[in-house]
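Here the complex is missing a single protein chain, while all its other protein chains stay put.
Presenting chain A:
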Amino acid sequence: MEYKISNRLRTGAFILMILGALGVGYGFMDAYSVNEGNITEFLANEDHHGAEHATESHGEEHNVSAAHAEEGHAEEAHDAEAEAEGHEMTHEEHVLHQLHNRPYAALYVAAFFFFMISLGVLAFYAIQYAAQAGWSPVLFRVMEGITSYVLPGGLLVLAVAFIADSHIFIWMDENVVANDTIIQNKESWLNKPWFFIRGLIFLAGWSLYRHFSRKFSVAQDNADVNDNTYFKKNFRIAAGFLVFYIYTESMMSWDWIMSVDPHWFSTLFGWYVFASMFVSGITVIALITIFLKSKGLLSFVNDSHIHDLAKFMFGISIFWTYLWFSQFMLIWYANIPEEVTYFVTRIEDYNLPFFGMVALNFLFPLLLLMNSDYKRIPWFVVMAGIVILFGHYIDIFNMIMPATVGDRWFIGIPEIGSILLFGGLFMLIVFTSLGKYPLLAKGNPFIKESEHFHY
């Protein structure tokens, strides 16, 4: 079962990347077309339009509430920034920052989204080894293909973080830190060199595991039938990796995501990000498996494997919802001002994406994948998978955007361009890697059981 990336797929990936790069470039040009010189004019135009629209459609009442929201927003949503500069920042400066942050944040969201898919798959892969699962070895090569994106994807996330600097991580701005005692108290953790060193340590650990696991997996193919040394090695490093992973994944989520709101903290955040990456990863395994199977390359994968993957998609979607709700409800219930601003900004400025993602990530998978028969129908799983992936992009969007662009969000050219750019790269790397070795890990001691897996 050899697979070679087709020219059409490679060309398609390059086209996506070029279109994406153009979109990202346009995003930067568009954002920087507004500067200190013409910001007043820009805002005047905007206010004029806004006011006209408001009076036309809803009359005075709406105007009042809009003004109120604006006021509340300025006070609550961006108190990090405002407070940081001792309330000296003018409205113009504030808006200018948000406009300029947008292309960076769009790039960062997409970079992290595709990276987390491959990291989620790596965790799933390690769990399958550590648990000595009998059903999944036929999917190992697909998983190994997807995890080939961990290293390049992770480096890209760090690179975007490095380039974006204080456009995403407000604590990287020295002027802000100088006036902000809350961030100052966190400086021993949140400082630039330590942030990037930590990032590189995490990445090194993950990609080392990935490297050796792939190596042993391929070596097991060529080993003697009675020689399971490489499998045992893989089992051991998988167990070790999982311990390393659960610590570093948690810290990574504080660093790479939670620190965009340096005034806010939540204890189950690491788990929440984990659930998001895990379910997206499993979904992508299912999608790529179905794609390769439709090409006739995975004849040893049967309905029951798809069924099991769909069960995981279903179960982990509910797990994600459980964590999302636990985080939201605890903070909503206690309503402590320092914690609750996080959700106030999201509910006020991101109402549709914030609650829409609950529908996408919970209601759709719940209803689509509850029926046992539907979980065996490829197109059904693909539909549910697309909804889940879109939902989890929105999830990451909701984590990053409110802290960087505030209410000036839109899913427009910079965002879609970034998705295309990283999506194309993801496809190129993953499918190239899939073509390197046979698609059946024939040396795995569980492979016979897995081929005959029947649910």
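Please note the rule applied: contacts are C-beta pairs under 8 Å (C-beta built on N, C-alpha and C of every residue); 3 or more make two chains touch, one makes a residue touch a chain; residues count from 1.
Heads up, the rule we're going with is that contacts and distances are computed from a predicted model.
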* Structure fact -> Out of "Cation:proton antiporter", "Quinol:cytochrome c oxidoreductase membrane protein", "Thioredoxin" or "nitrile hydratase", the chain not pictured bears the UniProt name "Quinol:cytochrome c oxidoreductase membrane protein"
* Which residue among A:44, A:246 or A:370 touches the omitted chain? -> A:370
* **Option touching the unshown chain, where A:131, A:329 or A:359 are the choices** => A:329
* Structure fact -> Logged for chain A, residues touching the omitted partner chain are 325, 328-329, 332-333, 335, 370, 372
